[in-house]
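The complex appears here without one of its protein chains, the remainder shown in place.
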Amino acid sequence: MPTPETPRGTRRLTIAEALREAVAEEMRRDESVFLIGEDIGIEGGFGGAFGVYLGLTDEFGHERIVDTPISEKAIAGAAVGAALMGFRPIADMQYSDFLFECMDELVNQAAKMRLMSGGRLSVPLVMRAPVGASVRGAQHGQSPESYFAHVPGLKVVCVSDAYHAKGLLKSAVRDDNPVLFFEHKLLYGTKGREQAGGLDLTAEVPEEEYLFPIGQAVVKRAGGDVTLVATHVSLYRCLAVADELSAAAGIECEVIDPLTLLPLDTETLWASVRKTGRLVIVHEDTLTGGWGAEVAARAADECLYALEAPIKRVAALDVPIPYAPVLEQAVVPSVERIETAVREVCA
Amino acid sequence: MPTPETPRGTRRLTIAEALREAVAEEMRRDESVFLIGEDIGIEGGFGGAFGVYLGLTDEFGHERIVDTPISEKAIAGAAVGAALMGFRPIADMQYSDFLFECMDELVNQAAKMRLMSGGRLSVPLVMRAPVGASVRGAQHGQSPESYFAHVPGLKVVCVSDAYHAKGLLKSAVRDDNPVLFFEHKLLYGTKGREQAGGLDLTAEVPEEEYLFPIGQAVVKRAGGDVTLVATHVSLYRCLAVADELSAAAGIECEVIDPLTLLPLDTETLWASVRKTGRLVIVHEDTLTGGWGAEVAARAADECLYALEAPIKRVAALDVPIPYAPVLEQAVVPSVERIETAVREVCA
Amino acid sequence: MRPERPQPTVLLELYRTMLLIRRFEERVYFLFLEGEIPGTLHQCQGQEAVATGVCDALEAGDWITSTHRPHGHALAKGVSPRAAMAELYGKETGCCRGRGGSMHLGDPDVGMLPAIAIVGGGNTVVTGLGLAFKLGRTGQVAACFFGEGATNEGAFHEGLNFAAVQQLPVVFVCENNLYGASTPWERVSLVPSVAARAGAYGVTAQVVDGMDVVAVRRAASTAVAAARAGQGPTLLECATYRFVGHSRSDARGYRSRVEEDEWRLRDPIVGLRHQLLEEGAADEAAFDAVGGEVDAVLDDAVEFARSSPDPDPAELLADAYA
Partner (left out) sequence: MRPERPQPTVLLELYRTMLLIRRFEERVYFLFLEGEIPGTLHQCQGQEAVATGVCDALEAGDWITSTHRPHGHALAKGVSPRAAMAELYGKETGCCRGRGGSMHLGDPDVGMLPAIAIVGGGNTVVTGLGLAFKLGRTGQVAACFFGEGATNEGAFHEGLNFAAVQQLPVVFVCENNLYGASTPWERVSLVPSVAARAGAYGVTAQVVDGMDVVAVRRAASTAVAAARAGQGPTLLECATYRFVGHSRSDARGYRSRVEEDEWRLRDPIVGLRHQLLEEGAADEAAFDAVGGEVDAVLDDAVEFARSSPDPDPAELLADAYA
C-alpha cells in the first residue's frame, strides 16, 4: 500500500523482491550489515528457504553472506555476539518453527544483554522468520510471533505487503535493538498466490529509498462500525470480509495492520476503537495467549468505556497445525469465521 | 488451604516437603514413574536445585532417578520419548529460565506428538520448574509460565501452597498430557520465608492420599467488590491487600488462585467477575503478552457486560529482571501497586 | 573372514523393499506434480539401502525415529503402503489420520514414531525410547535416522552423549548423503566423516557403504545386537546419496551432474539386482514378479488413498489433548 508520500517512480514488487532490495541497500550503505543463516548463499542453491537472498552472493560475497551449519543456536548466538561488537547481522531462520531451537539465545541473551550491561551494550540484530500454515504439517506451519511479543527487550514486526516489508526491514536493520521480523509464507510472491486465495501479492514500491518506522500501525481501510486488527494473510481475509459486509450488510469495517506487535501502536488502534466501539482481532497464531489477547486486554483497560460489544478474537484454533488441507483450513482463521465474529459484535 | 473434605490427620508441610511426598507416593504406586534431571540424585548432592528430591535416591535408586549431564534438550527429549513409550517421567529444570534451552522438545515435540500421530500416541510427562525473582539476576529470575500457556497440547500448572502442590503434582503425573508445573522459589519453605515477606510457608496437608484436579481454580478469600486473580507470591500479596483494604476502605476483595493456567477454569473466574463487576489480574511474569492478557481478553469477550470498571493487570514491568534488590522490587508486582490498581477499579 | 551372506530369499526380500520404496517415491512425485498430493516432499530415491538394511536388522517390537525425509524409513519398518499413501493424501485412513502428513509419517503399530521434521529432533527423543526399554527391561532397541547435516545440531551432541553415559539400547543411523539441503558437508565440518565425532562420546562408530543393503544390514545387526545386549549405542554412518532434489522444488544447482552420475552408477537396487543375477540367486522372471507385485501394491495404495474420506474437522480439537 503506497502511503501518500509515495514518490513518482514506483514498481510493483513481491515481498521477496522488496526484502531483497532492502537487504542489498542496507548492505551497500553500511559495511557492518551482514547475513547469516542456512542455505542462504551457496552457489546454485536456494538463496534462503524462500529465495529472498537469490543473487546477493554475487555482489556481496561469502564473507558477508555467512552460510552456516544446521545450528540455530550458533546462528542466533553469532548474531548476538556480532551485534554486541557493533555489527548489524540479519539472521535467517528458514521456518519460524525452528526459532524454538534458539530461544535461549533470543530470550536470555539478545533481549537481556542490554539490561545486564547496565545499558552499556546494545544488540542491533534482525532475525527474519517465515510463519504460516501451508500444508507442511505441525512443525512447519506455526505462527509463533506471540511468544516473542512477550519478551521485553525484543521488538516484533509482522509484514503483509512489499511496501511495508521493505521500509520496515530497513528500519529493523538500523534499530539498535533485536528485532524479530515475521513474514508469511503465502505472501512472498507468485508461488503462494493460489494458496493465498488468488491475491495480488505485489505492491507498489518506490524507486527511491524510504524507511517505514517500527511501532506504527496503518489503517488499510477506513470504516466507522467496527475495528478489525489483523496481520499477514488474515489481514487480506479481513479486507475481503470488509468489502463483503459493506456490500451485503452496510457494515463498514476499519481494517488496521499493526505491523509492529512490540511495541504496539495503541494510539492508532484506540483512535479507531473509540470511533467504532467494536473490536475484532484476527491472527494465525493460536488463540490462547496469542498477541490478540494483549490487544484485547489493553483495550479492556484503556478504552473499556468506548466498547459497545464484547471484544472478539478470531485466531488459529488451539491445536497444532494439522496436515490435511481440509483440517488446516479449519484451523486458520477463515473469511467465514471472521465474518461471523464481525456480524456478532455488530448485531 | 485445606478444602472442606480435608480429613482428620493433617500435618503442616512446606511446598518442598509436599512435592517430595507426591513424587514418592506416585513412584511407589506406579513403576512407570521416574525422575530425570541435573543434580537430582547424586549422593551427597542437593536433591535438586531446591532440595525437593532429598533422600529419594535411598528408596528408589539410581535407575529410577536419572541424573543427567547438563543437557536440557536431552532431558526434555528423553522425557518425551519415554512418555511416548508409556512411562511417566517427572523431568526437572533447575530454574525455569533454562526451559528456553529445550523449547523445541517441549513446543514442537511434547505438545505436537499427539496430534501428529493422529491421536494414537500421548505424552504423559511432567516438567517441574521454579520461577520467580530472588536476587539472582536476569537469567535466574524469570516467571516464564505464559510462554507455555500459549502452547496447545500442553497443560500449565502454578502452585502456591503445599496442599495444592501435592494434589496437583499427583494429578499431573497421572495426566496423559505433558504438564508444565511451575513453583515459586520464595515459596518452597523456610529459606524463602524472609524474602517472601515473613509468610508462613507451610500448609495443612492430609496424611491420606488425595488428588487435586488440574483445571480447577480455588477461591482463597471471598468478597463482593472486586475479583483478584493471582498466582505464586503475587497471590499472597493480593491476600495482604485484601485484608488491608477490607479494614481500611471497606473494599471486599475476592481472591482467586487459578492454579491451572491452561486450561483455565473460567467458570470459577467468571462467577466471581459476574458478582463483583471488577477484575484485577496479578502475576510476576512480565505484563505484555503475559497470561493475564488471556484472562482479560476472555473476560472482555465472555463477560464484558458484567464489567463496571476497566480490567487492570499488575505484573512484572516489561524489562528483564534486574539484580539490585531495589530494582527487582520495583519490577515485581508489589503490595503497593496491587493496592493502587484495586483502589482504581473500585473508585 | 568374509561375513556370512544372507540367504537368497532374504536378499530378494531386501530387493523387494528397496524397490517398493523407489517406486513409491516415483509415484508420489508424479502424483504431487499432478496436484493430487498437497504440501511439499522430501524424497529418498538413492537412499533405499539404508532404511531397508537397518529396519531389516530390527525386530518388529523395536522402534525407529525418522526425519523430514521419512517415506523410505516408514515403508521399510512396515508402515503399509496404503496407510502411508493415504497420509500423503491427507486422508482419515492415513497412518496419522491425515494429521501428520509427509514429514510426520509414522505408525505406533509397527514401531515408528511420527517422523520428526525438526533437524536433529529425533536425536534427543530417541534417548527416551532407549530409557524406557532399559527401565522396562524389555529388550527392545530404538534406531534413530538422521542426516549428516543434523550432526551439527546441539541435539545430536546431547542425545548421543546421554545415550552413551546411560548405555541406552539405541542405534544412531546417519544417512550421510553429502548435502544438507544445498549445503555440502565439507562446508559445515572440518572433519571428513561423521563417524569421527563418535569418539567424543566414547561411542563406537562404523562407516558403511550405504549403497550396499547387505553391508548396511550386517553393520546394523551388529549394532542392534550390542544395544540389545546392554552395550550401549553405536553410531553408523552410511555413505549414500539422494538421486533427487532436497525437496520438490530443488533444481540441484549446488552439485554437479558428474557427481550425480557417478553416484547413480552405484544405485543400490541395480547393484543388488546384478549381484543376485550373478550369483544365480534370482533370474529376470523373479525380478519381474517382484516388480509386478510392487506395482500392484502401489496401484492399490493409490486407489485406497484416493477413495478414502477426508478427515472431519469437527474431530480436530479432540486431537490436541489425550
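The chains carry the letters A, B and C, assigned in the order they are written, with residues numbered from 1 in each.
As a convention for this text, contacts are C-beta pairs under 8 Å (C-beta built on N, C-alpha and C of every residue); 3 or more make two chains touch, one makes a residue touch a chain.
All values derive from a computational prediction rather than experimental measurement.
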| item | value |
| --- | --- |
| Residue touching the undisplayed chain, where the options are C:156, C:172, C:241 or C:321 | C:156 |
| Candidate in contact with the missing chain, chosen from A:24, A:54 or A:74 | A:74 |
| Of A:12, A:64 or A:343, the one touching the omitted chain in the full complex | A:64 |
| Listed residues C:197, C:252 or C:273, member touching the removed chain | C:197 |
| For chain B, residues in touch with the removed chain | 38-39, 42-46, 67-73, 97-98, 101, 134-140, 317-320, 322-327, 329-331 |
| Where the unshown chain meets chain C, residue by residue | 152-158, 161, 164-165, 187-191, 196-197, 199-203 |
| Where the unshown chain meets chain A, residue by residue | 34, 36, 63-64, 66, 68-69, 71, 73-74, 76-87, 89, 104-105, 108-109, 113-124, 152-153, 155, 175-177 |
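Basically, only the chains that are shown with their structure count from here on.
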| item | value |
| --- | --- |
| Middle chain, criterion being Cα centroid separation | A |
| Farthest-lying chain, centroid of Cα atoms versus that of chain C | B |
| Cα-centroid distance, chain A relative to chain C, in whole angstrom | 36 |
| Rounded Å distance, chain B centre to chain C centre (Cα mean) | 41 |
| Mean-CA-position distance for chain B and chain A (Å) | 32 |
| Residue list for chain C, restricted to those that touch at least two other chains | 96, 98-100, 104, 116, 118, 121, 154, 319-320 |
| For chain B, residues contacting two or more additional chains | 104, 108, 115-116, 152-153 |
